[in-house]
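Have a look at this one.
Removed from the display is one protein chain of the complex; every other protein chain stays in position.
Presenting chain A:
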Amino acid sequence: MTILIKGAGVAGLALAAELARRGVGVTVADCSERPLGNASSMAGGMLAPWCERASAEEEVLTWGRDAADWWDAMLPGEVTRNGTLVVAPGRDRVELARFAERTSGHAVIDADRIAELEPDLAGRFRHALFFDGEAHLDPRRALSGLVDMLESRDVRFYFGGAPGDASVHCALEADCTGFAQAVDDPDLRGVRGEMLILRTAEISLSRPVRLLHPRFPVYVAPRRDHCFMVGATMIESSRAGPVTVRSMMELMNAAYSLHPAFGEAEVVETGVGVRPAYPDNLPRVKVNDGVVSINGLYRHGFLLAPAMARQAADLLCEQISGMELRNGTHG
């Protein structure tokens, strides 16, 4: 028995991986070509449930704390467990105290310890918060890594068109199409996110650094080949059009205030994604007419996809055993 998963963003691929791990046959279809996923490939890839708790519900921490282990098990070597550093520019230092008050799992560290952790930030900040239990990964490597891993397990992929005959062979369906599902789900809304990828060999970071600012908290996450992802805006809009000047200025300004050498970095890419979100900004696993869906991952795709994939896989496995019982094929 094969399950058809619609959508090859982080939700669909995590579900495929979770089902494959449980020995269930899977086919994945996505109407777009690679790169994978609209919102997912623009993600920061931070597995940072303690930091996110500053402005998210408790569930983000409960569901997200095992995410790094899940990704590590699926894609050995892709997860970097170096924690997260949170800093604030001098005059916004009150923001650091506020952030500390609202989160757990951190230590307040001084300039010497900052210099040990991130030598390139030496002397730039007097205090920081260090969340040593957090991790990060490169979303695009993780997505294509999942595709390769699944293909090696004989999972079939259909990109760039309707699933067509793929659906004929599949007994069950799962919908992981993200914001595209909003036409059928009135609770789902789009939250626009804009990001930049910068490249400079002058700076290296070993972990994502969050910069607190009263108006727009941003992060700089290190990627391979001297690249850095700077993100991300949160605008209540489902428009996917190009990045605006103001957003780009704000993101560049934040990177520049983290380290002036970013002023000479190359802007390699700008990106825009529309995050699917429910009113409480928490994801949901739903069942509609027998179709299981994962949606509303908001800004927590890589962090919460594993927990949602487990929940959805439980439901699908129940459906399978129900069908097998009815068909009399169950031992």
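Methods note: a residue touches a chain if its C-beta (ideal position, glycine included) is under 8 Å from a C-beta of that chain, and two chains touch if they have at least 3 such contacts; residues count from 1.
Note that in this section contacts and distances are computed from a predicted model.
Missing from the rendering is one chain, named in UniProt as "Thiazole synthase" (options: "Iron complex transport system substrate-binding protein", "Thiazole synthase", "Carbon monoxide dehydrogenase large chain" or "Cytochrome C"). Touching the missing chain, out of A:154, A:236 or A:289, is residue A:236.
Taking the complete complex into account, A:190 is the one of A:7, A:190, A:208 or A:222 that touches the chain left out.
Which of A:181, A:281, A:295 or A:311 touches the hidden chain is settled by the complete complex: it is A:281.
Residues of chain A that touch the chain left out of view are 55-57, 101-102, 182, 186, 188-191, 214-215, 235-239, 241, 244, 246, 277, 279-282.
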